[in-house]
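A selection of the complex's chains, in situ.
Going by the order they are written in, the chains are A, B, C and D; count residues from 1 in each one.
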Amino acid sequence: MNMNSTVSNSSVSIRDLSLNFGSVSVLKDLNLDINDGEFLVLLGSSGCGKSTLLNCIAGLLDASEGQIFIKGKNVTWEEPKDRGIGMVFQSYALYPQMTVEKNLSFGLRVAKVPQAEIDKRVARAAEILQIQPLLKRKPAELSGGQRQRVAIGRALVRDVDVFLFDEPLSNLDAKLRSELRVEIKRLHQSLQNTMIYVTHDQIEALTLADRIAIMKSGIIQQLDDPTTIYNRPRNLFVAGFIGSPSMNFLRGELVKSGDGIAFMANGVTFSLAGYDANEPLQPGRKVVLGVRPEHIKVNENAGGEEHDATVDIEEPMGADNLLWLKHAGHTMSVRVNGARRFNVGAKVKLSFDMALASLFDAESELRL
Amino acid sequence: MTGQAQAGRPSKLLRNLNAKIASIPMILTALVIFVGGTLWTVFYSFTNSKLLPRLSFVGFDQYERLWAAPRWVTAIENLALYGILSLIFSLVIGFLLAALMDQKIRFENTFRTIFLYPFALSFIVTGLVWQWVLNPDFGIQSVVRSLGWTSFTFNPLYTPEIVIYGILIAALWQGTGLVMCLMLAGLRGIDEDIWKAARVDGIPMWKTYLLIVIPMMRPVFITTIVIIASGIVKVYDLVVAQTSGGPGIASEVPAKYVYDYMFQAQNLGQGFAASTMMLVTVAIIIVPWAYLEFGGGRKRG
Amino acid sequence: MANIGTLNTTAAGIDAVSGRLGDGPTGPKPRPALSPRNIMLYGTLTIAALYYLLPLYVMVVTSLKGMPEIRLGNIFSPPMEITFQPWVKAWAEACTGLNCDGLSRGFWNSVRITVPSVIISIAIASVNGYALANWRFKGSELFFSILIIGAFIPYQVMIYPIVIILREIGIYGTLTGLVIVHSIFGMPILTLLFRNYFVSLPEELFKAARVDGAGFWQIFLKIMLPMSLPIFVVAMILQVTGIWNDFLFGVVFTRPDTYPMTVQLNNIVNSVQGVKEYNVNMAATILTGLVPLIVYFVSGRLFVRGIAAGAVKG
Amino acid sequence: TDLEVTHWWTSGGESAAVAELAKAFDATGNHWVDGAIAGSGGTARPIMISRITGGDPMGATQFNHGRQAEELVQAGLMRDLTDVATAEKWKDIIRPSSLLDSCTIDGKIYCAPVNIHSWQWLWLSNAAFKKAGVEVPKNWDEFVAAAPALEKAGIIPLAVGGQPWQAAGAFDVLMVAIAGKDTFNKVFKDKDAEAAAGPEIAKVFKAADDARRMSKGSNVQDWNQATNLVITGKAGGQIMGDWAQGEFALAGQKAGTDYTCLPGLGVNEIISTGGDAFYFPLLKDEEKSKAQAVLAKTLLDPKTQVAFNLKKGSLPVRGDVDLAAANDCMKKGLDILAKGNVIQGTDQLLSADSQKQKEDLFSEFFANPSMTPEDAQKRFAEIISSAD
């Protein structure tokens, strides 16, 4: 394959990257192309190798095999500082003994940038991030959100091509997290830099990403834009990983029903009318049906078939109300409007929106 | 994979070059002094070098003589006794003091300073002071006798059977403060919730210490044992200052045997053989530990 | 930590509250200052403290007595007549052979030996620890393991090879040689301390600095050093006391005009002129221990904190 | 020129004696830099040796002449003094000649002996015996017989310090006194293990057993502290070399009236001719080498010899000096020397290694009452059989 042509039109390209810690293989033959100006989120559960991949891109870890290109240049063996990257860490990693200003300018001073230029850049970053009043403080005198802003500023002043974020918001509380999320989004909209963002919070991934790469044990499971990931997960893992509460899975098989195909689980059949399959569905195949909690209607006749269920637990969450229902031997979660309340034990009718459901092969776990 | 793309790979040796340069003193020390010196010593222990090292090999003669020497056997016995007792007592006393100090007491700083200050003093000083305090004609014995209990006898330094305990008293005085500090640091590192959970469970305090906290402090105990043990093996100054190995040879220790035979008896071969034996003993204790702690693929942090 | 009782709760506070709410206990549980628990606690601590203080007391008291009084017996009785003569003698007059200037000469020698030795050994060990924690390379752990095992090797084993090495380099008997010897033998424990400490610092700081373009030395000097005060205090205390108190190397690797204080002390104590002058010996002993003692008294609190940061994390 | 001289003469009498040497040397326009190392030869020798082998030699250093410096000489680290010796005719003046023999290796002279020390003395406190109400003994047997009386009076009969060499030395003395010169030579010179295991030596061990019993309670380390016990009348006597005399002198005591000395324990009037000597490491510095020669000459200067030995309590190495000032005991020694009743010291006969093993044995024997004389003799014979 011709490497150079593939590489040229993307900001960061990773080719056949493998990384082992001793005998443990953490990244396996990974390929990834990130477009210029793209916001790519690496999403995966703890220990799947997200940080490892990010550290490889940053040059903080040496790849065991493979190559990394940034802006078309092979940087596999470059020092971190020569890669044109800036990095923001979960623990902020501010230099505790330096003021905010010193923190911001440290990289520039190391690179012997003239003082005037340093001042200009620090001032600009401080303005963008609205941390001008904090410049003389030490990190210990800042709140978590302010610290994270300074950490971002440190990457900002260095005028880098690629921003790398390693779970930058995990240490903040929920409220601050959602505020800073918006700020990062806004920052990306105004800077239009390439950003690679590691998180295990799917809300962050869904809201921020142009594309999401979902990882599991060092392998990218799906790389797509958030809507596709959410609505058309490529396999069972992605389907279950994204969405809170999880997609409801029903194990069963395909059966003939009239002139079409239906799904049957625990003796109950579900019409598959409206499902957009990738391949012709064969009766007898063992499959898993996945339906998101918000794609089930309760006591609202949507025109399709209806199923009986019993309310097991109700979890009011303010805007929404999450119901855990017992239905044909499964427990199923359903999201309804927060204003609608049910009693535990109440009998309800469900109808499924099959157009938004997913079907997976029970063996290969791939989407049908 | 095109060859051109792979070309940038720099030589392995040059990566991390600064770190390697900075580690040169360490590497030299490790290789030249510790490994080289040790091998040199082991090597010459098979010669009959006298005042100066010379290459006339005598096989295991030095070792045979060593193990036939009553003084060496006494020294080894002393070291074993002293080592075990001082390990046990330092840990027990150190831990008890730390546990007491950990009860949110008043004057914590004062107590800690009192327990720790002997550690600032050299073994020479420690030995001299305790020689003085334990002196039968001036110290504790004479004071108690002068109070009317005339048959009172406490003369460890001049009684061969118990002289090692006299040394132990001084060693504990000098060293337990540091053990207490280490233990205290360990105790302070225990999750507060554990204490709370134990209280809610209704577990008495001593049981909490014994069954929960102490097992949790394993790393601290290991560090402490390493520090104490490395001191025990080397014990020399204290004995020299306090008893000079006496009375007779009752308080001899291996390190002193090594020194005496290397320098006073001008029999390097014998001294080297004795130090090799010490090394073997140390290795038997240390190597498994070092392997567990530092080898064995332990993760960073 | 278990919150077993706060001592400062007083009975008065309890009365005031129970007056308002008539039924049953209210406010903090009454814990009398003289509870059996407190008696046990403070009793044990006090007894232990006495054991630790006793020798110091004996040293001070003896050093202030005249010889006749000492010969009368009781080492614990306070001096009837305080005399500073033993101190004067220990400091400036006690003889070893023909030299009768007491410890004073040794003191300055000790300073001249201790200061550079402490600085250089800490400098080397801290860089080692930093390299081991943050810049591992192939074999670095092996060297470190050797170093740690080296901590157990009796010094006597090493003396002879070191004498030979120093002789071959041609710095035997010089201050440089002694400084090197101290740096070598301080290295294992200090390196362990520093390594553990640097490992305990967030790795991300180091990564951030690398991304910022700082190199090995810049990260060490500008990022790591300013964060390492506690462990430097520990290292400093350990080395000051260790080197100041050293006897063996002082005696083997120096010459009489550069003898450190401990050697001088040993000479004074062992140069018995007639009877042992215990009072002079004790005064000399205290004088010799004074520097490390002061270091401890001044920075003991930092010591414990540093120990917690560096030593305990295996 | 400054010349550093190391030695282990730090007790009161010793340092007074050393001061005489320094004075004499300074008078030649040079400067004696004193490098005293306290704590007896056992502490000092290793330091001296490591400095010489470490390439940082002093200008001159004390050793017990004999075999202590043998290897240093063989390794070429020591200066050859033959030229000085020839010029000063040491061969003629030094007496007994065995002293110079000990300095001679392969026909070259490497050291300057400064004194003769003899071990074979029993020092007795007249006051102690008076207090106990017994006569001052005239020989070892009487001394042993007087022991119970002394003990009853709360006096330690025999003071023995804790340092190992003291116990070993005392045994040697007992051996000469009880087994005689021939046996002594058989054992130490010929290393005859059979003799060492024999009945003669068994008698010596019996005597040592007595000494051990009599020494109970002397809780001191240093030899001069033990001497001090005799001086103050706390102990009845001490077996110690003639250097002890320096302590008596310093305490202002007079031989005969305050204390009594019994050479050869009053049994066998034989003395050994060990002693101290100065060795001169090979130096690169021309000036210093010259100063070394001056020092060597000064050490054997008649005036220096007298002044030094009077203070030190030892005998001069040359027979041609006037010792009018010598006291009672010293004169006794000179007499014996004149009669030729001399033996070589064990330092000259045995290697340091064997000496050390011997010290270990006797130090244990004296401290451990449960060790029978028979066991000790067996071990003694073993040491002799492997001695060199």
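In the analysis below, a contact is a pair of C-beta atoms (placed from the backbone, for glycine too) under 8 Å apart; a residue touches a chain by one contact, two chains touch by 3 or more.
Owing to the predicted nature of the structure, the values given are computational and were not obtained by experimental measurement.
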Q: State, as a formula, how the whole complex in this structure file is made up of the labelled chain kinds.
A: A x2, B x1, C x1, D x1
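The rule we apply is simple: only the chains that are shown with their structure count from here on.
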Q) Common contacts of chain A and chain B? A) C
Q: Sort out for me whether A-C or C-D is joined by the greater number of C-beta contact pairs.
A: C-D
Q: Quick one: report the Å distance separating chain A from chain C, using the average Cα coordinate of each chain.
A: 53
**Q.** Separation of mean Cα positions, chain D and chain A [Å, integer]
**A.** 90
Q: Go ahead and note the Å separation of the Cα centroids belonging to chain B and chain D.
A: 38
Q) In chain B, which residues are in touch with two or more of the other chains? A) 15, 135, 259, 262
Q: Enumerate the contact residues on chain D facing chain B in the complex.
A: 42, 45-46, 49-50, 53, 68, 70-72, 75, 162-164, 219, 221, 351-353, 355-357, 360, 363-368, 379, 386
Q. For chain C, which residues count as touching chain D in their complex?
A. 95-99, 159, 163-164, 166-167, 170, 172-174, 251-253, 255-257, 266-276
(Q) Can you tell me which positions in chain B touch chain C when the two form their complex? (A) 12, 15-16, 18-20, 22-23, 25-27, 29-38, 40-41, 53, 96-97, 100-106, 109, 111-126, 128-130, 132-133, 135, 138-139, 142-143, 146, 173, 177, 181-182, 184-190, 192, 195, 199, 205, 208, 219-220, 222-223, 226-227, 229-230, 233-234, 236-237, 241, 254-255, 258-259, 262, 268, 271-272, 275-276, 278-279, 282-283, 285-287, 290, 293-295, 300-301
